[in-house]
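Missing here: one protein chain of the complex. Every other protein chain is in place.
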Amino acid sequence: MQELIPAFDWHSVIVEPWTRDFVFTGWIVLMGFFATAACGLIGNYLLLRRMALVGDAISHSILPGLVVAFMIFKTNATWVMFAGAFAAGIVTVLLIEFIHKQSRIKPDAAICIAFTILFAIGVALMSGLAQSGSIHIDADCVLYGEIAFVPLEPPAVWRGIELGPPSVIRMGLVLLATLAAIAVFYKELLITSFDAALAKSLGMRAGFWHYALMGALTTAVVSAFEAVGAILAVAMLIVPPMFAAQLSNRLPMRLALTVLHAALSALIGVHLSVWLQCSTAGAMVVAAAALFTAVWIPSLISQAARRWIRPAPEETLSWAATSENALKE
Amino acid sequence: MNRPALLVLCVAAALIPETASAARISEITETQFWDQAVRFFSFQDPALRFALSGSLLLGICCGLMGAFLVVRKLALMGDALSHAVLPGVALGFLWNMTKDPVAIFIGATLAGLLGAGTVRWLQNTTKHKEDAALGFVLASFFGVGICLFTMIQNLPGGKQSGLEQFMFGQASALGRDDVILLLIITIFIAGTVLIFFKEFLLTSFDAGFARSTGLRVQLFHYGLMLMLAFAIVASLQAVGVVLVSAMLVIPAAAAYLLTDRFGLMLVLAAAFGMISGGVGSFFSFVGRNLPTGPFMVLAAGLVFALALGFGPRHGIVSRWWRHRCRKSRIRRENTLKSIYHVLEANDFHSESISLHELAERRHETLEDARGQIRALRREGLATVYGDDVNLTPPGWQRACEIVRNHRLWELYLTNAADMPADHVHDDAEETEHLLGEETVRKLERRLNYARLDPHGKLIPGVEDIRRGRTTKPAPRATGYGGPR
Partner (left out) sequence: MYARHNCILRKLRHTAVVPPAEPSPLEIHDLTVAYHKKPVLYGIDLHAPAGSLIGIIGPNGAGKSTLIKAVMGLLPAASGWVKIFGKSFQENCHRVGYVPQRESVDWDFPVSVMDVVLMGRYGRLRLAQRPTKSDKAIARECLEKVHMLPFANRQIGNLSGGQQQRVFLARALAQESDLYLMDEPFVGVDAATESAIITLLRELKDAGKTLLVVHHDLATARQYFDMLLLMNMRLVAFGPTQEVFTSEILQTTYGGRLTILSDVVQALDSQL
């Protein structure tokens, strides 16, 4: 066990990443923060629409999109990968709807069927290509990404100024765009998520906003894919909004808490991975889940307490009062 | 590049326009493909025997459990649990740093149950809905698993752990112990399902009613979750963490499309699971250690696509075919009705009408009318001499029936449903094709065998239909009919 969990050394775990490897750590934290924040912001709306697992489906089915795009265009240029992934995202949504509408398969099973088949196509193509030697995507990379390689990318240069690793820049832009879209279309997104029928009666196109959200989701997940992989992207979609929803009931506050949670989990995750020498993205997810658990446990305890301890007499009395009043008036 | 890779390309051919280069390369190694295939079917290789029997067994486990997931709408629970077992696998490995099947089995089962419990707790103690709870368990457990895996790889001997096979599956890595474990699990699952079929059926169909009969629904739910965890853990080695949920859900969903009986659905799901498992391990073997999981899932996906498309009752193609048949029948019946109308307009003086009259009546071109008549002739409902159209006795009978249905229905709507006479025609146009003989009898009784429709036209009666085509229906103006 001691071999597995190295001793916790304050200096090497907390201090050194910021003194000795400042640039390296900085880019990783920034990438983790951008990715988690962008996914989490969109995840808030997925959670409101009870579509959290559609995010799961899309993040899996991006893989065949990437592989097929690579096979067709024989390049892994950013825009090609992006187009492939985007197309795959749309195919997933359509396939889910097709299976669900054309048969009596329930939506949950339809989601499961659609994305696993697409993912299987992706993995099969990938391993076939890997055997033929024409492509090397690391299979593990697909699942949990390689955020540690991000700082090693040749930096993007804009008018002679070195900006930083291109994927971090891209992720930052996606986060900015997400924030801007939420700010501009705040009320549309809110009302279509809350009550699609009302939105329709107000003349809003609920279908359009649904697909717009799916588009934004795909964009965020594709950009984060490289860093965190398919399955951990799901964590970044779901865990931050859950954390926020646990603490607040108001959407603007939830969005702010999501961003806070993203920053915290990126930071804690990096230190965790330095300490345990494990996958950085995995550590970020563990940190994110731990943060959620930290805010969940108080309510867990109070619920358990309520179950074991009889309700206080005042509480019962207040019930009596409510129903009494209700009937008296 | 070898043959299976090509086959995969073919699967995705709709997406990929370029398979040509792959095909060229494959020709070189074609013999190798056949050699491997022969080796596969000779079952000489003991490793192969283990791999194949393991794949078949896991197909049964997954199919049976998947059937419950599909009908209980728990498909995504399967997905979440299959990811949630990962940390358990890692901890089982850490037990004594080998891939000891029993240690991994226990660890993974515990992790799966913890995952199922967490989903429950999250739903009970927070306002989060099921989807969020499942997503949380899926992602966070997987995150923990990934951390453990990468930590194991830093250990001495960790690099050769072979744990990465748990990601996408490798049937050929199945050993004797694994297969024995799988066999025990399969017998356990199949036996439990068989013994408690009645209870599982009732709790799945109507939990509220089940509890009202005094059945411990929770117990059966957790029993099912335990068996689900068993099935997932048993399949991990061969299918891989990521795609186990597919092996659970897809064969069962295909079975769900094909049958309306739960017992049969279980059998079919197990059979489809076996087929997928066998086919998957075949391709994996032929392709020399390609990951098994994706191929099994693709085979299952093919079965599902066939069921979705060609299932006798719910299949898309069969439904489309039935729809088409109905549409052409309605078109034929409408033509018959028009012919009747033309004959009626002539006071049934002549037995035949000309194509021209028909086309005029239907506001169609002559060519369209000819096409319609051709369809009638194919069905033996009409004969054509030159431009003259004659109805055959069955044709005449059907025409009378349709007109009768139409007018009866109009009369019924005006009399019984109080609709104005000018509102009933469109509805009757639809309904006339749907009324069965029994309903017609009821309608006639209800309307006192009226002879006149709301527009004052005669309703052909049974005797008119029987009497053949030359007779003009005798007017009998004492009907109950007509608008009130």
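Letters A and B mark the chains as written, and numbering starts fresh at 1 in each.
In the analysis below, a residue touches a chain if its C-beta (ideal position, glycine included) is under 8 Å from a C-beta of that chain, and two chains touch if they have at least 3 such contacts.
All figures in this text were calculated on a predicted structure; none of them were measured in a lab.
Student: Looking at the full complex, which residue from B:Pro156, B:Gly208 or B:Gly386 touches the chain that isn't shown here?
Tutor: Answering carefully, the residue with contact to the hidden chain is B:Gly208.
Student: In the complete complex, the non-displayed chain touches which residues of chain B?
Tutor: Interface residues of chain B facing the absent chain: 71, 73, 195-196, 198-199, 201-202, 204-206, 208-215, 256, 259-262, 264-265.
Criterion: only the chains that are shown with their structure count from here on.
Student: Let me have the rounded angstrom distance from the C-alpha centre of chain A over to the C-alpha centre of chain B, please.
Tutor: Comparing mean C-alpha positions, chain B is 32 Å from chain A.
Student: Would you pull the chain B residues touching chain A in the complex into a rising list?
Tutor: 1-2, 4-5, 8-9, 11-12, 15-18, 22, 25, 69-70, 73-76, 78-79, 83, 94, 121-122, 124-129, 131-132, 134-136, 138-140, 142-152, 154-156, 164, 167-168, 242-243, 245-246, 249-250, 253, 256-257, 287-288, 290-291, 293-295, 297-298, 301, 304, 308, 314, 316
Student: Flag every residue of chain A that touches chain B in the complex, lowest number first.
Tutor: 3-5, 47, 50-53, 55-56, 60, 64, 68, 71-72, 99, 102-106, 108-109, 111-113, 116-117, 119-121, 123-125, 127-129, 131-132, 139-140, 143-144, 231-232, 234-235, 237-239, 241-242, 245-246, 272-273, 276-279, 281-286, 288-289, 292, 296, 299-300, 303
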